[in-house]
Each structure stands twice: as C-alpha cells, then as structure tokens.
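Missing here is one protein chain; the remaining ones are kept as they sit in the complex.
Chain naming follows the written order as A and B, and within any one chain the residues start at number 1.
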Amino acid sequence: MTAAPVWSVLPAAALVLAYASGAAVLDGLLDPADRDRGAGVRAGRPLWETARLLRQRRRSTVTPDALLWRAGAAGPLVVALLMAVVVPMGGRAVADPVVGVVWFNALDVALWLLVWSAGWGANGVYALVGGYRYLAQALAYELPLMFALTGPAVAAGSLRMSEVVAAQHGLWFVVWMPVAFGVFLGAVAGFSLWGPFGYPAGRDVAGGVLAEPSGVDRLVLLAGRYALLAAGAAMASALFLGGPAGPVLPGWLWSALKTALVLAALVAVRRRMPVLRADRVMRLAWLVVLPLTLAQLLVVAVIAVVVGG
Amino acid sequence: MRVTAFVLLALLAVAGGVAVFVVNSMARATIALAVSFVAAGAAILLVDAAYLGVITILMMLMEMGIMAIFMIMFMMNPGGLMPMSMMHNKRGALVVSIVVFLLLAGGALGTPWPQRRGTPPSDPTLALGEAIMGGKMLVMMTVSAVLFATIVSAMVLATGRGRYDGEPSARPADDA
Partner (left out) sequence: MVLSNRLAGWAARRPHALLVEVPGATAVRWVAEAELARAGAVAADSAADADLLVVAGAPGAELTAVVDEVWAQMPGPRARIWIAEPGAAAGAVAQALASLIGPGQAADAGRRRDAWAAGPATPDGGGSAEDGDEGDGMQMPGGLMMADRAPDRDGLQLDVLSVPLGPVLADWPAGLVVDVQVQGDVVQRAQWRLLGPAQPSGPASDGADADPGRGPGGRAASRLGALARLLGVAGWPAAAVQARRLRDAAWSGAPAAPVRTGLRRLDRRLRRSRALRWSTDGLGVLTPDEARSQGFPRWDAAGADTARTGHDATARWRGWLTEADALLAGEGAGRGAAEGDGAGHDAGREDDASVARARLDAAVRLMAGLDLAAARVVMASLDPHCGALAGAARRPEGTTSA
C-alpha cells in the first residue's frame, strides 16, 4: 500500500459523504411509512431533508452554551472524516500511520465528549438526558470495542491498517473472529446513535441530542451520523472482510462493495428491532459481550502465537 | 516545522490548562482540560512516538468523558445556566501549580538527554513494548487480562444493583 498525497484528502472526504448520502437514500427506500409513494420520492429523501434544513432558521435556546453546543453538533461529521483518513479503500489510504487502529479508537472516544457537549450545550432537559445517555451507552460498548479492535491487530502483529489488511490474504479475519466482527458492528451503530443503539436520540426524549438543534446545526449533526456509519462500515470491511481481497473484480471495487454491503446492513437493522435501553444493554454488555470478546481475543492470541511460531 | 508545531501545541496545552481555571462552567472546564491533554498528546506525536501520543489522547479523552459523568452527571443544570467559579483554595492551588510547573520544566531542561544512537526502528510501537516489557511480555499480558477480569467481576459482585435497578416495592414512602 502506498500513502497517498495530501490532495487525496478531498476525494476521501467526498467518498465518505457519498456513502453517507447513499445510506440516507437507502434508509428512505426502506422506510415503511413511505411505502405507497414512488421510489423516486423515497430515494430523494436526503435531498428533501437537506433542502428543508437549509431553509430552516437556525434556532437557539434560552441561555445555551453556544460554543459547546455548536462544536458538539459539528463533531460527528469531523470525527467521521478524520476516521476515514486511515481507512484503506482498494489498497490506498490518505495516511497509513503505524497506529492506524488506535487512531480510529481515539477518535471514537473523542465522540464521547462531542456528543455529550451537543446535548449539554443546548440547555434543554431532553437534550441533556440524550447527551448523558450517549456516555452511558459508550460505557457499555467501548471496552468490548477495544478488545474487538485488538483482535485483528494481534493477528496481524501490527497496528498499521495496511498490515492488518495484508495479513488477511488467504483468510479473512471475520472467519475466525466472528464475535469481534459483531461487536465492532454493534459499536459502530453505538457511536453513530443508530438503530438499536439510537437511545441517545430516542423518540421517548423528544429526539434527545437532536431535540433542540434546527437548520444547519441539525443538518450537520444528521449528516455526521450517516458519515460515522459510513466510516465505520469502511473500517469493518478493511479490518475483518479482507479489504480489497476478492476474485475477478479489481481491488478498489471489492473494497467499495464490501463497504456498501456492511453499510446497507447497518442501515437495514434499524427497521428490524426497537431501541435497546441502557438499563438493559449495560448488563448484556458487561456480563455477556465483554467476556465473549475476551474469550475471542484469547483464541486469536493463541492462534497467532502458535501459527506465528 | 517541527519546532513551530511544538511551540503551538505547547501554547495550546498551557492555554487549555489556564482556561480550566478561567472559564465559569464545569462543562467548559472539562473540555478545556481535554483540549490541553490532546495538545500534549499531539506534542508526543512530534517525537515519532505515535503510539504513546495517540494512546495519551485516547485515554485522556476517555477520562474527561468519565469525569464529565461523575462530576456533572447528577447535576441537572444544563448549558451555560449557572456561572460558577472553578477555583477552590485559589492561592494554594496557584502556588502548587507554579512550583510543579517550574520543577517539571527545570527537570526537562536540566536533564542531560542522551544523543540518538543508531537508527529508529521501523515499528516504534513494537520496539517500545519490548523496551518496557522485555522478556516479561507474556506475563504482563496475562496479568493484565486477569486484573481486568478481577476488576469487572469484583464490581459485579459488589454492586447489588445498578443505577437503573429500582426497588420500588422496598422504597420508603418518603413523600412530605
């Protein structure tokens, strides 16, 4: 893999936004509420919503912490773009630092404070509860996520994304790390406030962190949510699905296809199940998922030691 | 280039630290501290210790998040509602921080740092791990897993119920 020149930041960002828009289109197509309307109307949802939010006035609240609020609203999009920097697509990434995996992890932790700020800054009860819910939920998925990320790194003997991808020639990590793969996807949904982990933006608290922002702020926050899903899906395809590996088709196409597939699965799961509340998720995460992830890591470590000699 | 970046990051780190005591909201103080730590972590990146730098940023952001939970979680005044001073024992804190700063800065400047011998390794993370752990790597890894499992199970055993496990039946009727 070669590290790309600096200008490749722009196409990478465009790619993230393209995938994010694709996810929004798919979400519109899958929404049963619009079942009776034409496919064009349903697929155009991101366009209608964007137009609506661009027209909408930028609202505030009484005595907000405007700095933290706006910064928090912009946070998810910025973090998603920064995550995408280390994600290889078709054997190329904007940057390939020695600690690519940890970079991704550090950014997802940065979301803790950013999303929490988005909830706190608005100075509304529902938004505040939404922000705290994000932290509570993060406590549930973060440790399993860290151990899930450790799996591929241990197997590859490196934290560099290119080496993690290269180590999967022959056998994709998903085959012998299914638990880590599942945990990773769950964590992506978690840090994207999506589907079963949409608890911090729940309808029961009037949208939680989404309760107060309007106009451009809301647009950026919602776009950031889809962009996080996209960056997470691309990371999953590189970490567990062999990246560009695949027969016949060129590598970049394989990367693109795998990312699209993971992203579609993440989008679709939202229609399949209700939100999981933190009071239930906590127990599951700490008593079931965490031990399972540790066991997975043990298996991976033993295999890596035995095979690696 | 590196020197400029270092100066900027150092200034940002110090400014963040000062901001902790200047801003009048707990939330902003938390975020200012996080910014300070991120700048410090980024400064570590400048000496090619990528792992240490990123992990510092990761751990510190996480700690600030946890701190936000513990410090503010049960305070229900959101946003910039209530301006409050972040300073307790102003004079003492000032003296302590200045003395510590001078000690650390003096140490950093006064230490006879060794010259680089040889070339940097291709994977500094690996080299760092081996330098710290040496032959005890396996032991340390096993111990850390065991320690972690112990912490989690001790927590689970010690807390009869979590925050959300209400006991409505056992609650005293404490209405006025």
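Note that in this section a contact is a pair of C-beta atoms (placed from the backbone, for glycine too) under 8 Å apart; a residue touches a chain by one contact, two chains touch by 3 or more.
Keep in mind that this is a model prediction, so the values were computed, not measured.
Contact with the chain that does not appear here is found for just one residue of A:Val248, A:Met273 or A:Val307, A:Met273.
Note that of A:Gly72, A:Pro88 or A:Gly124, the residue touching the chain absent from this view is A:Gly124. Of the listed positions A:Gly202, A:Gly224 or A:Gly243, the one in contact with the omitted chain in the full complex is A:Gly202. Residues of subunit A in touch with the missing chain: 31-34, 37, 41, 44-45, 47-52, 54-64, 123-127, 129, 132-133, 196, 198-199, 202-207, 210-215, 218, 270-280.
In this text, only the chains that are shown with their structure count from here on.
A straight line joining the Cα centres of subunit A and subunit B is 24 Å long.
Contact residues on subunit A toward subunit B in their complex (touch as defined above): 61, 63-69, 97-99, 102-103, 105-106, 109-110, 112-113, 116-117, 119-125, 127-128, 132, 135-136, 138-139, 142, 158-160, 278-279, 282-283, 286-287, 290, 294, 298, 301.
On the side of subunit B, the complex with subunit A involves touching residues 25, 27-28, 30-31, 34, 50-51, 54-55, 57-58, 61-62, 64-65, 68-69, 72-73, 76, 78-81, 123-126, 141, 145, 148-149, 152, 156, 162-165.
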